[in-house]
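Removed from the display is one protein chain of the complex; every other protein chain stays in position.
The chains carry the letters A, B and C, assigned in the order they are written, with residues numbered from 1 in each.
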Amino acid sequence: MQQTRKKTILKAAVCLVLLAAALIGLRNQQYLLTLLNFVCMYMISVSGLDILFGYSGQISLGHAAFYASGAYTSALLTTKLGVPVWLAIPAACLVSLALGIIVALPASKLIHHFLALLTISVGQLVYILISRASFTNAMTGIRSIPNIPLFGYELKSKYFFLIFMILMVALFLIIKQCIIHSRVGRAFQAIRENPVAAGGIGINVQKYKIMAFAISAVYTGFAGAMYAHFVGFISPETFTSAQSVMFMTMLLFGGMGSFSGPLIGAAIVTFLNETLQVLGSYRMMVYGAFILAVLLFLPHGISGLIDIVKQSLFKNRGKEDRHADA
Amino acid sequence: MLTLDQATIQFGGLTAVDHVSFTVEKGQIFGVIGPNGAGKTTLFNLVSGVHKLTSGSIRFLDKEISGLEPYRIAESGIARTYQNINLFSNLSVLENVKIGRHIQSRSGLAAAIFRTPAQRREEAAIQDKCMELLTFMGLESKADLPAKNLSYGEQRRLEIARAMASEPQLLLLDEPAAGMNSTEKVELTEMIRNIRNMGITILLVEHDMKLVMKVTDLITVLNFGKMIALDTPQKVQNNPEVISAYLGGGIDA
Amino acid sequence: MVISLIIGALMIGSVYGMLALGYSLIYSASGLMTFTQGQLLMIGAFLGMQFYKVWGLPFLAAFLLTVLIMFLFGMLLEKCLIRVLLNKGAVSIYIVLSTIGISIILPNLAQALWGSQTIQVPSIFGVTTVKILGVSVQPESLLVIAVGLIAMVLLHLFMTKSRFGISMRAAAMDPLAASSLGINVSLTTGLTWAIAAALAGGIGVLLGPVYGVSTGMGDIIGNKGFAGAVIGGYGNMYGAIAGSLLLGFVETFVAGYITTTYKDFVSFFLLIIVMIFLPRGLFKAKVYDSD
Partner (left out) sequence: MKKWLSLILALTLALSLASCGGGNDSGSGSADTSGGIDSSSDANSGEAIKIGLYTPLTGSSALVGTQEQNGVNLAVKQINDAGGINGREVTVIAYDDQFSAEGAVKVVTRLIETDHVNAIVGSMSSGNIMATADMVEEAQILELGCGTSPSWTNCGYQYVFRGTQNSASFNAGIIELMEAMGATRLGTLTASTEWATNGWAAIKPALEDTSIEVVMETDYMAGDTDFSGQVTKLINAGLDAVLIYGGTEELGIICKQLRQNGYEGYIYGPETMSPVEVREVAGDAANDSFFACGYLIPDDIESAANDAERAFLEAYVAEYGEMPISDTAYRGYDSVMLLAEVFRTAKSMEGPDMREALLNVSYTGIGGEFDYSDGSGDGLESCGLYAIQNGKNIPFSSYQK
């Protein structure tokens, strides 16, 4: 026990040093800083999706709805009602939480195919609402969303925003790990593995499904709020089903039900998308083929691949948070 | 402790359990036997809430439990195992048992996120209790393996361990010996007795007559959903109606 | 006004219905879901345009040729992707995601081949409008309704009367038993994907002269067809048609009498309501059950 703790601390220190070095090196790389900020948002959002799909076994192809609810709540509160940013962000999380619960009430009774369809429909509904309603400025979108003030100082610089985002990613990941390795997290995994047995052992399946949806919605909603404050402008085109599919692609590519999967997936898919810009109008074709390739050749994502490599290297026994049913 | 009163369930036109009444007293090992398709597993599903009664009642500790959701019934102190093993197969053996502690622990989401001292104490207690149970079931060396990597007999024992983790007052065992070899069966017999000696009442569905006759205090026999006998093992063995039911239906066909 | 709304609703309902039939067939035969139908419709429309307008084939020939190609394409899709994934032991949700991958590729492929502008397809008939009960109607709309009707009747006969159809239904009900009876289950499921693709492609050809052909034409229609299938009772052929027609009517009449802004909102809301309160759709009694 003591030994492993020392190891963990050592590894954490190595990571921190690397991170610090990376940050110093990136100071003036504005484009990369922008991308990394997006990567951080995606990491939070995809981690949320992982709690729902990877750990609780419930698919969502409508997470753009929560991304939108977070972004729009925070943007509307700060621009139209003058609410301070630090109140608007929790409010955005709360609204996303509420939306998550509303979606989950019917969703918790459906099996996967119909769940997929329901979440797609919810995504469509939210998109139609924000692109039509006058209070969201319809297609015009919302401009001049304030930046995040921190210690009386606005996070205008992408560099400081990134540092803030990294802290947020760390916070949300720690929370995710705490949840996963608790009674609640075990209930989630029990439901994913076998809902009948989970009910038989005293787990209120519906309640925990709703809880998973709600937590997931908060993660994605928070990421949405960050998006709004980072870019300063939001409009409905960001919140289409393509966004939901992208979150799912990141999760699949990184690997579900793992700590590192969402992180790897968010980073690689973001950079891949940017690299594919070279292809101009052929870009989306390659992106689609990429999804197929992941499904065909990397069903457990990159983190699954790492696991396999590690297992053959170290003959490590026990796989802690991996499920391998695909 | 558990009382079935005219319990009946129909699927379409078929009456799977037909006006069955019996009472299980505290501390008993109560057997349910019958030919294939007699309605034994359906009876279990009724008690554990998977199916809802068409008519009649099921009372547990003087409270009506029929119609409750399965998790409510589990909370009231009934745990079960499954004929076709229902483990959380990709999770580790230890985690399977830990999930069994669900209703015996309290920490919610907030406690988990903030890692409150109470939550950490509880987690430590869960860990200890579960390792204790695994030791009791002889699975302690496999604690970190995924449940699906266990042998058939081990998986059955794990199911019992998981059920035991919820500290039930009544344990429903659905064919625990199925697929076990004879040494495992002997161990199982011992285990069932030990469980009873811990003060847990047991309702047992089993095909293996030798085992049933050895451990049970009282046996009820079902045939085509109807109860045809309720007696001690010795008397049931000599009951002509039971014999003809088994001959007619082909015992263990 | 009512009459033109009814004709409009029947026409768009038939379009949704043809797609919904495909979704339902696949689901009932293999328990799988696909999201490609809308994009297959788009590909069909482009192929039909290529044969009819560019190569100058007679419309009927263009139609039949497209249906044949789409049939083969559906078979290929099943053999080269779905079957491969299933053989690798993929869970069914991976199949859904793979069809999403396909539906990202197809429109971009079409854009690369045919460009991104809307391409007009010349009218099939000499006249541009016919009068029905005093209302002007485009004859192609009537053709869509008629073809929809014929396809449904043919499919009904095929599923209930032909040996192949019966074995397909058997395979759907119990694949293990069916294969032990000598029914080629993989062939029959492949066939459902092929028929689904042919239906989508066929209706796409017919839509060409009505809407013009563009890469985005399948996006919304595909989703609506799916909604129609669910509303009718997923996996039920007759439900798929009924649900799609209902959706067509609701949508057209909502746009006609209540709101055009929230027309699609109402459709998706209806879908969610059905999923919550009637999860098995309007046609609860399944003709052949797979669950």
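In the analysis below, contacts are C-beta pairs under 8 Å (C-beta built on N, C-alpha and C of every residue); 3 or more make two chains touch, one makes a residue touch a chain.
What you are looking at is a predicted structure, and each value in this text was computed from that prediction instead of being measured.
Visitor: Of the chains that are displayed, which are in contact with the missing one across the whole complex?
Guide: A, C
Visitor: Could you tell me which of A:50, A:193 or A:307 touches the chain that is not displayed?
Guide: Selected residue, touching the omitted chain: A:307.
Visitor: Just name the one of C:21, C:221 or C:272 that touches the chain not displayed here.
Guide: The single option touching the absent chain is C:221.
Visitor: If you put the missing chain back, which residues of subunit A would it touch?
Guide: 4, 7-8, 11-12, 14-15, 18-19, 22, 25-26, 29-32, 34-36, 38-39, 128, 131-132, 138-141, 143, 227, 231-235, 237-238, 240, 242-243, 258-260, 263-264, 267-268, 271, 274, 277-281, 283-284, 303, 306-307, 310, 316
Visitor: Can you list, in ascending order, the subunit C residues touching the missing chain?
Guide: 1, 4-5, 7-9, 11-12, 15, 108, 111, 115-120, 123, 128-129, 135-138, 207, 211-212, 214-217, 219-221, 251-257, 260-261, 263-264
Here, only the chains that are shown with their structure count from here on.
Visitor: So which chain ends up closest to the centre of the protein, judged by Cα positions averaged per chain?
Guide: Centroid comparison flags A as closest.
Visitor: Starting from the mean Cα coordinates of subunit A and subunit B, work out the distance between those two points in Å.
Guide: For subunit A versus subunit B, the centre distance works out to 40 Å.
Visitor: Whole-Å distance, subunit A centre to subunit C centre, using C-alpha means?
Guide: Distance between chain centres, rounded to whole Å: 33 Å.
Visitor: How many angstrom between the C-alpha centroids of subunit C and subunit B?
Guide: 48
Visitor: By the touch rule stated above, which residues of subunit C touch at least two different other chains?
Guide: none
Visitor: Can you pull out the residues of subunit B that are in contact with at least two other chains?
Guide: Residues of subunit B touching two or more partner chains: there are none.
Visitor: Contact residues on subunit C for subunit A in the complex?
Guide: Against subunit A, subunit C makes touches at 27, 33, 81, 84-85, 88-94, 96-98, 100-105, 107-109, 111-112, 116, 223, 226-227, 230, 234, 261-262, 264-265, 268-269, 271-272, 275-276, 279.
Visitor: In the complex formed with subunit A, which residues of subunit B make contact?
Guide: 48-50, 69-71, 74-75, 79-80, 82, 86-92, 95, 98-103, 105, 107-109, 111-113, 115, 119, 122-123, 126, 144-146, 162-163, 166
Visitor: Within their complex, state which residues of subunit A touch subunit C.
Guide: The touching residues are 59, 61, 106, 109-110, 112-114, 116-118, 120-122, 124-125, 128-129, 132, 245, 248, 252, 281-285, 287-289, 291-292, 295-296, 299, 325-326.
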